[in-house]
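Moving on, here comes chain A:
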Amino acid sequence: MNYVIIGNSAAAVGCIEGLRKNDTKASITVISDEVHHVYSRPLISYYLAGTVTHENMVYRKADFYEKMNVKTMLGSKATAIDAKKKAVTLENGETVGYDKLLIATGSSAFVPPIDGLDKQNNVFTFLKYDSALDIEKLIDKDAKVVIVGAGLIGLKAAEGLAPVSGSVHVVEMADRVLPMILDEQGAAPVQAKMQENGVTFHLGITAQKVVDKDRVEKVVLKDGTEIACDVLVMAVGVRPNVAEAMAAGVKANRGILVDENMRTNVDDIYAAGDVTEAVDVTTGEHKIMALWPNAYLQGRAAAYDMCSAEHDFDGVFPMNAVGFFGLPIITAGVQDGEDMQVLSTGENGESKRFIVKDDILVGMILVGDVDRAGIYTYLMSEKIPLSTLTKKLTDDDFGLMAFEEEQRNERLSS
Partner candidate 1 sequence: MKKVYADEKWCLGCGLCNVYCRTCHSETNDIVKAHNFEEPRPKSRLHVETGEKVNFALQCRHCDDPKCVTACITGAMQKDPDTGLVTNDTDRCVGCWTCVLACPFGAIVRDEDAGKVAAKCDLCVKSGEPECVKHCPNNALKFEDRE
Partner candidate 2 sequence: MSLQLGWPDYMVIRDENRCIKCEVCAKQCANEVHKLDSDYDKMMADESKCVNCHRCVALCPTRALKIKVNDLEFKPNANWTGSAIKEIYKQASSGGVLLSGMGNTKPYPVYWDKMLINASQVTNPSIDPLREPMETSVLLGRKPEKLEFDKDGKLKTKMPPQVKLDVPVMFSAMSFGSISKNAHEALARAATDLNIMYNTGEGGLAKEFYQYGPNTIVQIASGRFGVHPEYLNAGAMLEIKIGQGAKPGIGGHLPGEKVGEAVSKARMIPRGSDAISPAPHHDIYSIEDLRQLIYSLKEATNYTKPVSVKIAAVHNSPAIASGIARAGADIIAIDGFRGGTGAAPSRVRDNVGIPIELALAAVDQRLREESIRNDVSLVVGGSIRNSADIVKAIALGADACYIASSALIAVGCHMCQNCYTGKCNWGIATQRDDLVKRLNPDIAYERLMNLITAWKHEIEELLGGMGINAIESLRGNRLMLRGIGLNQKELDILGIQHAGE
């Protein structure tokens, strides 16, 4: 059997490890346009902040490919997929045949049109290790950083760059930070924490133009405010890299549509990770859930299906753990919708917010106090009726004690 994976990140590793669990002999080939050994993408902000070394950027040890007996074609971009001939064409014209293919091409930064914004050499997207390495060269303690977008990537960039640069300005169209995952109650302490650490925010406003042609010297906002700039990070959002797949007849909306086993509509072509739109098991809807743990699980699920192996895969739903300057945030599931009940508690910048629908926990936002959050995640994934619990979600000592005796003992004896 000949497996080919396009992409070399979490989904690819999930797939490799999943395949090798079931098939130690088959050929596995990894094709990636990046030259690096598999690294942890979320760590690039830590790398820039100096808290993670180059050596520790790797997601799996240096001997990973060797141990897994994987052929790597790093630095080669896959430009086309021929679903009939079952072959992938690379940039250099070479073709690689496959029996089963995993598309794990991830996403690229979406760069909105801004007056004057071109391919200046100090504009970055903060998605890849290479851009981090490039930013590193321009950063010193006087560097002025402007970040457009206060989503996860923008804020992680701000956190990473604030301690090592002169100033960090964040421009966000919405009226709060992390608008996609936090409500106002959750966003306020995050913003405060970041301001404490030297980050300046420009909220509810957009960047209108940048000056100059070769190098962005300043960013001008809609209200005329000018922000001096040595490094500009564009972090307004990402788009799945679906072009090559769609050309091969793979169906996609914004992301590639996959079923619960990560199959696309085309035989023997699977997709996993940020490039996909998969089913959110808490809502049953297809959506992009561009999150590291999900990518790994999806990659692995694809591998098991490729091998026709039994697999206990519960599916995925949005969930995210992130922190800024020591303030942890955990979110999962949906944040709003019809007929939902909201339970919340918290004080002193710590807050917990639970979203409940029909006696089932369907979403949560925890800021500050995130201890034992996985128990809530479990309630969501298992759809455990909250009325069977003996404690309230908002109780300080909420834990496994809240479960019915039988269920609790089953948990304790696992």
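Inclusion criterion for the candidates: all candidates are chains of the complex that A comes from, given by their letters.
Everything that follows uses one rule, which is that contacts are C-beta pairs under 8 Å (C-beta built on N, C-alpha and C of every residue); 3 or more make two chains touch, one makes a residue touch a chain; residues count from 1.
Since the structure is predicted, the reported quantities are computational estimates derived from the model, not experimental observations.
S.K.: For chain A in this complex, which listed candidate touches it: 1 or 2?
M.R.: So the chain touching chain A in this assembly is 1.
S.K.: Report the residues of chain A in contact with candidate 1 in the complex, numbered from low to high.
M.R.: Counting only chain A, the residues touching candidate 1 are 14, 40, 42-43, 46, 51-52, 56, 58-61, 292-293, 296-297, 300, 312, 319-323, 326, 328, 330, 332, 370-375, 377-378, 381, 397, 399-401, 408-409, 411-414.
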